[in-house]
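Missing here: one protein chain of the complex. Every other protein chain is in place.
In this document, chain identifiers A and B correspond to the written order of the chains, with residue numbering beginning at 1 in each.
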Amino acid sequence: MTADTFALHFLNGVTFGALLFLLASGFTLIFGLMRITNLCHGGLYLVGGYIGFSLLVFTGNFWLALVGAGLAIAALGLVVERTLLRQVRGQTDPEVLLTLGLAFVLGDLALAIWGGDPLTIRTPGVLRESVSLFGLTYPVFRLFVVLVGVGIAAVLWYLMHHTRLGAVIRAGVDDREMVDAMGIDIQRLFNRVFAFGAFLAGLAGLLGGAFLALYPGADWEILLLAIVVVIIGGPGSLVGAVVGSLTVGLIDAFAKALVPDLLYFTLFAPMVLILAWRPYGLLGRAS
Amino acid sequence: MRAAALARHIPAPLQLGLLAAALVLAIALPYLTSSFYVSVATQILFFGLLAMSIDLLGGYTGLMPLGHAGVLGISAYTMGYLVSRLRWGWVEAAGVALALTVLVSLLFGFLAVRTRGIFFVMITMAEGMLVWGLAYRWASVTGAENGIRGIARPAFATLYWQYYYFALVVFLLCALALWLLVRSPFGLTLRGIRESESRMRTLGYNVTLHKLLAFTISGFFAGVAGLLYAWYNQYISPSSVHISASTEGLLMVVLGGAGTLLGPVLGAAVIVAVKNLLSMYVARWPTVLGLIFIVVVLFAKDGLVGLGRRGWAAWQQRQQRPVSAAAPGAYPMAVDEERAATGS
Partner (left out) sequence: MGRWRTWAAVAGILALVAACAPPGAPGSGAGQQAAGPIKAGVLASLTGVSAASGQDMVNGWNLYWKLNGATVAGRQLQTLVEDDASEPNTGLTKARQFVEQQQVDFIVGPLLANIGYAVADYVKTTGTPTFFPIVAADDLTQRARVDNVIKVAGWGSSQVTHVQGDWAYDQGYRRVLTICADYAFGHEVCGGFVRAFTARGGQILTQLWFPLNTPDFGSYLAQIPGANPDAVFVLTVGADSVRFVKQWAEFGLKDRVPLLATETMLDQSVLRSMGPEAEGLISLGHWAEGRPARETQDMVDAYLREYNQLPSYYAAAMFAAAGWIAKAIERLNGNISDRKAFLDAVRRTEVSGPFGQQKLDDYGAPILNVYVRQVERRPDGRLWNVPIKTYENVSQFWTFGADKFLKQPLYSREFQGTPEQLRALGLQP
């Protein structure tokens, strides 16, 4: 492997990891606080992408579509949490089954509404270009996704460490009873956090639509990768999500080139081992 | 009140009578209907067996696996490879396939039973995807996307009705074994673990060992289902071991009623029938599937079996003087109170 090829693989891993981070950060937030494996997170991602696609067609404005997709999915998340998930709060298996059922419905409705043709999101002018980077040609859009990822990570970090909401969430991840004892309306907190996680999924959907295209089945493909990210990083951990995303992105990029036959094995085997020995992730803390 | 207690509402002779009627119907089926319906019934048999194996873990032990199609896949692929590529006889191939499935289940179980609740769901899902990943990418053995074709059935079961009877006998033997198992002291211990792991531990039971055994035994029956599956289609491909196949098995359990043996078979019958017979009229099949999940979780947590029992209880009540009202079935799968992760 030449230095150029290595650098390209590395860049690919980092940029793909940044996209995964957008999805995984919402997933890990929900998982960490509410202990819900939100299996319809991929469905929210896909529907977000499709809604963003339609918004882009109608308004012609990429940024409007980006925000619109996020907000639409946040609203959907609010409704889902309030009407469905709240009914089975605290019960592991019903929560898993419910989100699983939702995932099927979302994926199929998306197919019914938007059809099965793969759709791509047209990015605005400058993002469509390529730049020369140390002699390598590289798409600007991918670097933009990294930028968004860094931005979201910074916002999340600020929220978690410098706001009251963040303090409560962190307390909730570590010790549920304490939050209850503090007299905080945990229902409302859950509702908001779920909606915020959904918002991030909607954003990721539009960017993912530009990065990877939207098509039936994209929801499951990206969800499985996001779950690997969350497990490796440790559920509920922001730093873990960053590290996990980069790890999975890089494994994906290099495994494709070096051990193509074992591509999925290299992703799922570490996940199994980490779950068995360190279920709170490489960086997570056990309670 | 638990599902098992509710069962007493239906008197044993009636239960036996219904069972006998079902058995007679099952035996007579090929004489009553066309080959297509017999094929559908054959599918119900092996999917029912898979659902029962999932239920042994999910319903009886309180550990819900989300990767059992992968376990099924290990035996289906192994047998398929040995029969189709290496031209082995069916007995040897089935034996090796089951042995390997049990071994892998032991390994998967060893990794998985260290965790609980949501983490158990995730780790079994990852294990299932591991099998899928190999099926999908290890082309020289699994044929990747193309799968393995031409998996010959045992010589005495090549015709559709012969194969149906073969599957029926295997199914009945497995069902009997599972029935004996869940009523044995071992089965009672599993249910004890489902109710309260800490209490069982205090009572001196080796909880982890019991879970591991349950996982392995469940794997064995999923493996048998895998053999029947591969012979039925004479074909196996990665989509059969994908997570969506695992979730369909789980749906059968939940729909029929977890924590019973009859429930998963009923669930399998409904799902297979809807999928095969109604698909021409139901264009949006995944939506139907998803809605069934949601409705069952929200409104019928003990599934069809629970509905039947409650219906029976209500009917009894109207017949006789009012007795104690049947309690709505508690969700029989794991509702672990602490919802913490690791098993110490």
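By definition in this document, contacts are C-beta pairs under 8 Å (C-beta built on N, C-alpha and C of every residue); 3 or more make two chains touch, one makes a residue touch a chain.
Nothing here was measured: the structure is a model prediction, and the numbers come from that model.
Among the chains on display, the ones the left-out chain touches in the entire complex are A, B.
When the omitted chain is restored, the residue from B:39, B:208 or B:317 that touches it is B:39. Within subunit A, the residues in touch with the undisplayed chain are 2, 4-5, 8-9, 11-12, 15-16, 108, 111, 115-120, 122, 130, 137-139, 141-142, 211-213, 215-218, 221-222, 252-254, 256-257, 260, 263. Mapped onto subunit B, the footprint of the missing chain covers residues 23, 27, 30-31, 34-39, 43, 136-137, 139, 144-147, 149-150, 159-162, 165, 168-169, 233-235, 237, 239-240, 275-276, 279-280, 283, 285-286.
As a convention for this text, only the chains that are shown with their structure count from here on.
Remark: subunit A and subunit B have CA centroids separated by 32 Å (rounded to whole angstrom). Against subunit A, the residues of subunit B that register as touching in their complex are 58, 64, 66, 111-112, 114-115, 117-119, 121-123, 125-127, 129-130, 132-134, 136-139, 243-244, 247, 250, 254, 284-287, 289-294, 296-298, 301, 331, 333-336, 339-342.
The part of subunit A that touches subunit B in the complex is made up of residues 31, 35-37, 84, 87-88, 90-94, 96-98, 100-109, 112, 220, 224, 227-228, 231, 260-265, 267-269, 271-273, 275-277, 279-280, 286-287.
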